[in-house]
Every structure is written in structure tokens, then in C-alpha cells.
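I have a structure here, written as C-alpha cells, and I will follow up with some questions on it.
A single protein chain has been omitted; all remaining protein chains appear in their positions.
Now for chain A:
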Amino acid sequence: MSSVPIEIKDSTVSSSKWLDAHYDPVANLYTFSSCITLADLHGDGENKLVVGDLGTGAGNMKLKVYRGTGLLSENTLLDLPTGLVSFLMDQHEPRTPAIAVASGPFIYIYKNLRPYFKFTLPTLEVNPLEQDVWNQARGDMIDPMTLKEMLEGIRDKAEIPLSVRSLRFLMLEPQEMESYVNLQKEQPIRRQTIITCIGTLKKNMADDDAVSCLVIGTESQDVYILDPEAFTILSKMSLPCVPTLMDVTGQFDVEFRIIVACRNGNIYILRRDSQKPKYCIELSSHPVGLIRMGKNVVVGCAQETMQSFTQKGKKLWTTYLPAPVTTMALLDLPTRGFQAILVALANCEVHVYRDKNVVSTIKTQDVVTSICFGRYGREDGTLIMTTKGGGLIIKILKRTAVFDDRDSISGPPIAQSIRLNVPKKTKLYVDQTMRERENAVAMHRAFQMDLSRLRLAAARAYVKALESSLTPMSASLTEPLKMNAVVQGLGPSFKLTLNIQNTAACRPVMNLAISFLYDENLYSMRTAFFKIPLLVPGLNYPIDTFVECLSDKGISDIIKVFVLREGKSTPLLTAHINMPVSEGLALS
């Protein structure tokens, strides 16, 4: 009882930490946390919101910039963005950051909201066998069918996978092959990879306005670090699997760590001067969000849990969440020295976690798909969320808000205070116990006598049923059968369906017949005796017959069904069907 007012108080306290600055349910923003960032694009001290909008399916990919509550500019993107970061690429004044949008094998760099540079990932090496085969095709030495066979051979055996061109060729219908080969054979073969995630790494200073390198993870299981000005590859590291989420910390010239969550459900930690990951954290389910808090890694898993690890892979804690995680972000307030984790859940809530404890809960109107926390406009603690339906929610943390670090599970659980539903004892019960106490011996004897009689009666009836095969379940071990009958219809015609099933493990039953016994004055059937097909074990055989009611008096009777073996007169099974009263005649 007392828990209810506490809950109400809690929710009002937590909701009062945030001011609702803006809510636009039709902002048409479809994006994820990897494609949203805050940056001071014009160097005027006012941060803008930069969103790589994925659009609605195939088209409408846009780079949108918001200022305050309104859209400032829109650039069309050529391909689906996979990641978006803002970074300072040079020392020039004013210090306006560049926007890097990763899509496909390219990184598009925007400066001052104008296209500035396009970086293309280096191509991967092509299988020499594939190269040979295509060279032969170019010299018209082989026809498309042979080409297909040879490529299939290479695909099955070779270590280096085929290029996109060959894979596409293998998909084609025979009549399209000729033209495709003629079109493609002149161009050189290239094999390209695709960017899956992108991050930034400070080059040689830890300042906020220091120059940053781009760090990219690719589908070819590599991590590249790019020079910010020349866009040359500074470093290349390889991973055992395709990276999906990335967190980068440190400085390139001094020491850095790249934490990557991969598609195989593992987290790898890369360091300077090592081509291969040094530590590996194996998760029980796939990572959905990856956050670094100081020296620890917090991972939101697909199994509705959040786990924390040290950078050496030691597990610190696990929290069980009330709903699946949709995305995660870091809440960082350096001016107040406060760090927490924002977890968006599929039940339209965003929880703020300080270590294992929920310190605030935000209810949203829709499922949140992307979160970004930081300085927006001129306000430091701004929380920006976009929803599944394309809405934009902006909340501002109150300057007076305090997150008290109390444990969320305080006191006994509510279930403890619920009273059990124990039935009450009346006077009747007490009288009954008195009677039992006085006449215990006689009651016991009488009951034992009755029980023996009951057993006898039951055994007699059972034997009688077995002798005349009255049961719808056959008891014999050689032919285990099961039957039930269903009557459908209102009359005078009824549909009678018998469901027969052979319940043996692997022995079919043959040579069975069905016979009906009924009052010929009341009912008529087209065939009262027919054979049934071979019964395969496990399958249910519905056998339909039609029964016509002849009486117009509204009388019903029993129809008996017998399943018989050919050459034996005793039935295997019997079913009695209580026919319903025919309503059709009564009406006419």
C-alpha cells in the first residue's frame, strides 16, 4: 500500500530534471545514433545539429542541419550514410569543423556545408585466377557458360573472394550473360570494401579544438586511420570480424585505444603499435550499443542486458533492462563532472544509468532510435532524440537538476507486501473436523470398503469394454489406432467426419474397414460399410460420410461406428455418436 505514493513522487522528481524544449512528431528524421552529431559549424559559438538522414527506404538520403528548432540547410546524399562525424581537419582560423559522411566505399567531407572532398577506400587485391578468367573472356576465348562454370569453381575453392562483378554475373539468367560480359569485359576488375563505422581520433593534442584523424572500420575486417589533411592512410589494423560499433580514445601520436564491437558478438581492443587486437571480450549476445566511461566499456546487448567491462576484458557488472535496447549514448557534463549512460529502450523510455543504477527515466512519445547529448545552440545539457516515426525530441537538462546516486532498489520488493489469498474456515469446517475426530475408525472402514467396491466396478466395466471393443482407442499392441468422430450440420443432412490415426511408431496398418450401425427408420447413409486406405503412422485421416435424417418428428438416435479388420468379426474400435436433433425438418 505504502509503495504507491513513493512511486508517484519518484516519477515527478525524475521528470522534473528535464525541460521539454521542442517536440516535432513530423520532423521526418530517420536516423541512428551513428549518423547524428553536434558541431559548431560556423564558428559562432552556437552548436548546430547535423543529421545524416537515411530517408524512407531507397531514396531521400539527406544531410540535414538544424539550428534551434528549425532546419537550417539540406544537402542530398548520394548513398545511405553509415556514419557521420564532425572533426577539425586543419589549424586554419576560424576553427570550423568539417563533416565526414561515410557511405559505401567513400567518405564525403563537407566544409562550411559545401562538398569539399571525396575519399575513396583503397581497393582490395583481386584473385589472380578470376583475373585470368576474365582476361580470357575479353579475348573471346571462352563463352559465358564456361566462364560461369570457371567462376563457380573459383568461388568454391579460392581464399580471396570474388569481386562484385563476378558475383553479379553468377546471378544472371543465361540469356542476359552475353550482353553483361560484353559490357564488362573491357573494364579492369576491382574489388571494393564498404565502410561500416567511423570515429575520430585526436592527432597529437588532447584539446577540444585539436586536429583529429578519421578512424574507419570496413566490411573487409580492417580498421584504417586517415591523416586529417592529406587523407592518406596513416595506419591499418585488421580484425577477426566485421566491426559495427566503434569508440576511439587517446591521441594518434602518443597512445590510443580503439574499442570495436564486431558482428560476431565480440569486442576487440586495438592499441597503438599492434596490428592485431590485444584483448577480446566475448559477449553472450550481440552488442547493440557501445559506450566508454572512463576506463570501462559499457555494452548494451540484444538480450536486454547491459554489461560493463574493464579495458582488459574483466566483467564488472550486469544490469537487466525492462525492454530491448534500441540505442545508447553517453551523457557527459564536464562542467558538473557528471557522466552517465543514456539507454533508449523499445518500451518508449530512455533511462539514465549511473553505473548500475537508474538515476532518471524519460518517457517519450515513440520508440527512440537515436540519441545525442551535448551542447546545442547555447545550452550545454541538451538531449536530442529522434524517434522511429521520424519525430524529433529536444530536452534540456535543468541547471538545478541533481542526480542523486542512490540505489534504485531500496527497501523490500513490492511483492512482499501483497497478502496471500488464504481461504477462511467456517463453522461447518470445524464441526466436520469434530465429527472426524469422534468417528475416525468407522469413517476409515467405510471408505476402504467403498473404495474396494469402486475398484471392482471399474475393473468389471473395463473388461466389458475391452471384450466388446467399445473404446475409441485400440488397446492391442499390434494395431494401435485412435479414432474420434465429429458431426457437422443442422440437418436433415449431417456430415459425419471420422478422424482415424495410426499411433504406432513405424508400422503402417492395412486392410481395415468401417461399418456403421444405425436405425434404418431414422437415418439413411449412402454406404454403411467401406474400406479405408493404408494408415501411415502419425497422420490423421479424416473420413467423411453423409447422414440423412428421415424422421420429421424431431427424434435423435445413436449411430455406432466399428473399425474392423478384414476376416475378423470383432471390431478393433467402436465409437458411439449421439446424433443431434434434425432442425431442418422442423422448420419446413
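Assume a contact is a pair of C-beta atoms (placed from the backbone, for glycine too) under 8 Å apart; a residue touches a chain by one contact, two chains touch by 3 or more; residues count from 1.
As a working rule, contacts and distances are computed from a predicted model.
Peer 1: Can you tell which of "Vacuolar protein-sorting-associated protein 25", "ADP-ribosylation factor-like protein 6", "Dynactin, subunit p25" or "Light-independent protochlorophyllide reductase subunit B" UniProt lists for the chain that's not drawn?
Peer 2: In UniProt, the chain that is not shown appears as "ADP-ribosylation factor-like protein 6".
Peer 1: Touching the absent chain in the whole complex: find that residue among A:219, A:332 or A:379.
Peer 2: Reading the full complex, the residue touching the unseen chain is A:379.
Peer 1: In the whole complex, not just what's shown, which of A:190, A:276, A:398 or A:425 touches the removed chain?
Peer 2: A:398
Peer 1: Residue-wise, where is chain A in contact with the chain that is not depicted?
Peer 2: 19-22, 68-70, 376-379, 394, 396, 398-400
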